[in-house]
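The complex appears here without one of its protein chains, the remainder shown in place.
The letters A and B name the chains in turn, as written, and every chain counts its residues from 1.
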Amino acid sequence: MSVVFNPIESYRDDFTFRNTSKAIKRFPFPFPEDQYMYSVNIEPALKGEAGSVFEHWFDIDEHYLSEVAERAKVLEKDPDRCLVMPHMECAAWDSLALLMTHLARDYPEWFELYQSGDQWVWVNHALNLRQAFTYGDSETLPCEPLEYITRQVQGDFAILDQRDNNLWMDAGMVTGPADWSIKFDAGMNFTQWHAPVPMAHKMGVFDRALKYLMNIQVDRPVRRLNWTMTVNPRLDTSSETYHEWGHERSLVTPDNVAQMVHLRVELQFLARLPRSHALMFSIRTYLIRLDELATQPEWACRLHRVLRELPDELADYKGLSQYRAMVVDWLKSYDPAERPCCAE
Amino acid sequence: METECQNRLPSQPSYAQSIPKLSSRVLISMIQDAEHPKAIELLSMVNALPVSKVLTNIQWEAGVIDPVVSDALHSTSVGSHLAICGDERFIWACWSVASQAGWLNDEMTLLKTEDVRNLYCVHCGHIQAISTQTEAECQSCQVQLFVRDHFSQRLGAYMGVCLDANQPYGGEVK
């Protein structure tokens, strides 16, 4: 079944972003239980059901054109959100190759790739682009290869160098992060960039996760889900722009909570890049408005319980504390109290 | 003695309390202020090693790389040790030159003298010197910043992020 793109929606100013009922049905609801705590929730990224967000390595959905336009806006103001250190050049080409081959295979109606030795032709029908280039020669592309390809894909990307028994964030394209900064975190290792996360270090979550990630093999990707909440459907909730969007957290009222607050889920996908031995970490963000989410009452019920029980430390870190009580209140009517929720 | 806080962030730099015993034959020392007690202690042990080079009066501000320093850092062989002694700004400016040259963290001893450090404004990218305070105004974009403990070795700076998103540029206290 072919993806159909919505006309361009906005992730800022007038916030016209909406999910169709089809997008709501395939939303990756992240809670397997009534409580949430950090854990090493990583699993092999096996092919999921047709039409689901897990079907392909890189999910393209109805918001494709809007996300591509949003990324272009962020980069226009802040071009350094895409960054590739000199020793990551091979990994950047690896990333381009991986993305192009998977997109062309999984979405042949939108993307095509023709390879003859190092002479490649890339066709993107969605954006009406056709590019012939020499693989490995940046001069033959309009811009640096990681930037070239990730301007045409949904989701953020961090490309990690593996050395000294650690992973290093030495390249990336990050225009829609959940309150962190690639410009600040670049060059850090796994432990360093996770420094601000509460509780998880002491639980040993990061040590165990790191060992697991360093063993990821070619063609054996893994994935995990992470979540937070965002006021308004804003993709660029970066630290860089926090002074512009942070105040929106105090605009939530009991009357507008269901229209303003969104559950933000990141489908994180990690794949070994074959030639460079770097790791690709893609962060595919899905936003859903509270009242959209409540069209699936079992989700609303479970979210109610998760948020009610969430430790304060986590709620503070995720930036929910100002409006959590209002969300919990609004969701209460979906929770039949004593019975367990039946969300899967 | 510096008191290490219980809840140090894993990205926070740690500095040597004293100069470790070294097995290397070559020690290069980069010293900001040769009069400081830590520098004096460092200089006193320098003579014990077969080869040592002491670099003082280093040009290091504003991203300038002193050619003498760069030369000394490149022309030695693996197995040498580097001691950097100065305030945090000096330390990380030198660290950056050294790591560009291929030095590893475990080949360097960082000796902190004064509490002068760099603050990176995450909103505009400006870097400015501060002391131990936890709040500062960005000199470039005027956002009122909270100084986090989150530290980037590459930038040699702590992260400054808008203190109050409802009043990014400060204002009357209500």
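The definition used in the following text is that contacts are C-beta pairs under 8 Å (C-beta built on N, C-alpha and C of every residue); 3 or more make two chains touch, one makes a residue touch a chain.
Note that contacts and distances are computed from a predicted model.
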Name under which UniProt lists the unshown chain, selected from "Fe-S cluster assembly protein SufD", "Phthalate dioxygenase reductase", "Transport permease protein" or "Molybdopterin-dependent oxidoreductase": "Phthalate dioxygenase reductase"
Residue among A:M37, A:M199 or A:V218 touching the omitted chain: A:V218
Residues of chain B in contact with the chain not shown: 22-25, 73-74, 76-81, 101-104, 106-107
Chain not shown, touching residues in chain A: 44, 87-88, 90, 161-164, 211, 215, 217-220, 274-277
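What we mean here is this: only the chains that are shown with their structure count from here on.
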Touching residues on chain B, where the partner in the complex is chain A: 9-12, 120, 122-123, 125, 143, 148-150, 152-155, 159, 161-162, 165-166, 168
Interfacial residue positions of chain A with respect to chain B in the complex: 80, 181, 183-188, 191-196, 201, 239-247, 249-250
